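Structure first, commentary second.
Apart from one protein chain that is not included, each protein chain of the complex appears where it belongs.
Chains here go by letter, A and B, matching the order in which they are written, and residues are numbered from 1 within each.
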Amino acid sequence: MQLRENVMRYVFMLAACFSILAVFFICFYLFMNGLPAMAKIGVADFIFGMDWKPLNEIFGIFPMIIGSLYVTAGAIIVGVPIGILCSIFLVFFCPKKLYSIIKPAVELLAGIPSIVYGFFGLIVIVPLFQDMFGGNGKGVLTASVLLGIMILPTIISVSESSLQAIPDSYYEGALALGASHERSVFFVCVKAATSGVLAGVILGVGRAIGETMAVIMVAGNNAIMPDSLLSGVRTMTANIVLEMSYASGLHREALIATACVLFVFILIINLSFSALKRKGAN
Amino acid sequence: MKRHLDPVSLFLNIITKVAAFITILVLFFIIAYILIRGIPNLTPSLFEWEYTTENVSMMPAIINTIYVVLLSLLISAPIGICSAIYLVEYAKRGSKLVKIVLLTTETLAGIPSIVYGLFGSLMFVISLNMGLSLLAGSLTLAIMVLPTIMRTTQEALVAVPDSYREGSYGLGAGKIRTIFRIILPSAVPGIMSGIVLSMGRIVGETAALIYTSGTVGKISTSVFEPGSTLAVHMYKLMSEGLYTEQACAVAVVLLVFVIIMNSLSSVLGKKLAKG
């Protein structure tokens, strides 16, 4: 009896260690395969190199890093204001009946596969922007809008839960000073939830920078520095998907190294997310 | 009751409503557009068993998707549930192991699917010599959905009142018996909602599968063979550029599936809340 209890205890503990193991293996395989290539190419040449010409063995991913940053920034500009305001609406303005419609809708928005978003972007947003702005309709702007939509549910749900955690006493205190409902909400409650709301934004950034399938459909994928909102852009994620199927040798390793760089970005984002979330909880 | 709003308040009031309206509008537009364009393309021929270049049937992809879902969950659910049990029922709060487990789980949750795909390709396909196969794809996805299952199970376990545990121990039941007979049964709806959520993610996943289970269009006869799931199938149709209508039909199937999964998950979630 006692033996069984002990055995099971270790079974559960081993299972818990699995995620540690998984992270370890992911790091191991990525860096083992990516770092040597980076060393061969030269770290500075790789990260800050302006040209990506696999046929000539020139591997600079700076345009892709910038591309990822551009579309992520664009997604933030599009998605963050709407997302935060929508979460404020859900918590402080929404009648119960309406909530039971909007909340599942937001969850559904989170569940739509990225390939479907990409498809929608390709057959709706791309032609639309083509008509409005000329060009081929694919580029920074299109990707930003699509990603902005895609990160909405992330931002909404994280900031909603942090807004809900704000004690009612703050709201009542502001109201008792003669502040209107809106002022109490925005200048006291939202302000009090800032770090939680910010955590939602950061999680959204993580989603945007890691998004792949939707982006390759609408971004144009030119491996050059984008010089305008309409110019085509290639993200780090797109770089990997597009060329992995035929790459070999150093080219292939350079793609893995691209994933390493992306991974480091994600780690930084994750760490700041958990730091902010912890700060919000205190 | 009419309120007189100062301009600032009025502005704030309006922008929250506009934002909520935009969110809803975008969602309904996406869904309506895909349904309206896709449903007319849902021809019976798209559900035939054979995939050919003349008839890009999605049936093989549907079968493969079912394989991958079952296989991934078969791997991921036991590990996820057991580790959640450890975290909630055994581990001391704030112990070093718990901290590391939570940190790594959070990390896993944030890793983009393309990185999973690359990792799966490096480890399972090449290093472990599985080749492009449903098994390699499922293993990759199992790791990917692990955080979801862990988190929802943890929440479900925490929600089980301590009085249940005390009651069971009070009758002389051991820890294992208490967990399997008392705690897990009352946490089932919550755990199921996590599993359903994971199913949604697996079905919708593309980037992690392209380089692990491949893009072959036929039904796999064993888990050691490659095969494309529905989402990968849709990607293939789109990237070839010739099959927009068929891709639209696949999008409808995916969307309907996601809607069903979402409603199922929230029904389960509500059941848990009621207890």
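To be clear about the criterion, a residue touches a chain if its C-beta (ideal position, glycine included) is under 8 Å from a C-beta of that chain, and two chains touch if they have at least 3 such contacts.
One rule holds for everything that comes next: contacts and distances are computed from a predicted model.
Enquirer: If you had to name the missing chain as UniProt does, which of "Putative transcriptional regulator", "Thiazole synthase", "Spore germination protein YndE" or "Phosphate ABC transporter, ATP-binding protein" would it be?
Expert: UniProt protein name of the non-displayed chain: "Phosphate ABC transporter, ATP-binding protein".
Enquirer: Can you work out which residue in A:R4, A:K53 or A:K191 touches the chain that's missing from view?
Expert: A:K191
Enquirer: Determine which one of A:L3, A:L55 or A:A176 touches the chain that has been left out.
Expert: Candidates A:L3, A:L55 or A:A176; residue touching the omitted chain: A:A176.
Enquirer: Quickly run down the residues of subunit A that touch the omitted chain.
Expert: Within subunit A, the residues that touch the unshown chain are 167, 169-170, 172-180, 183, 187-188, 191-192.
We adopt the following convention: only the chains that are shown with their structure count from here on.
Enquirer: Under the touch definition given earlier, write down the residues of subunit A that touch subunit B in their complex.
Expert: 1, 4-5, 8-9, 11-13, 15-20, 22-23, 25-26, 29-30, 33, 81-86, 88-90, 92-94, 101-102, 104-109, 111-120, 122-124, 149, 152, 156, 180-183, 185-186, 203, 206, 209-213, 217, 237, 240-241, 244-245, 255-256, 259, 262-263, 266-267, 269-270, 273-274
Enquirer: Going by the contact rule at the top, pick out the subunit B residues touching subunit A in the complex.
Expert: Those in contact with subunit A are residues 3, 5-6, 8-10, 12-13, 15-20, 22-24, 26-28, 30-31, 33-34, 37, 78-80, 82-83, 85-87, 89-91, 97, 100-101, 103-108, 110-116, 118-119, 121-123, 127, 143, 146-147, 150, 174-176, 200, 203-207, 210-211, 231, 234-235, 238, 244, 247-248, 251, 254-255, 258-259, 261-263, 266.
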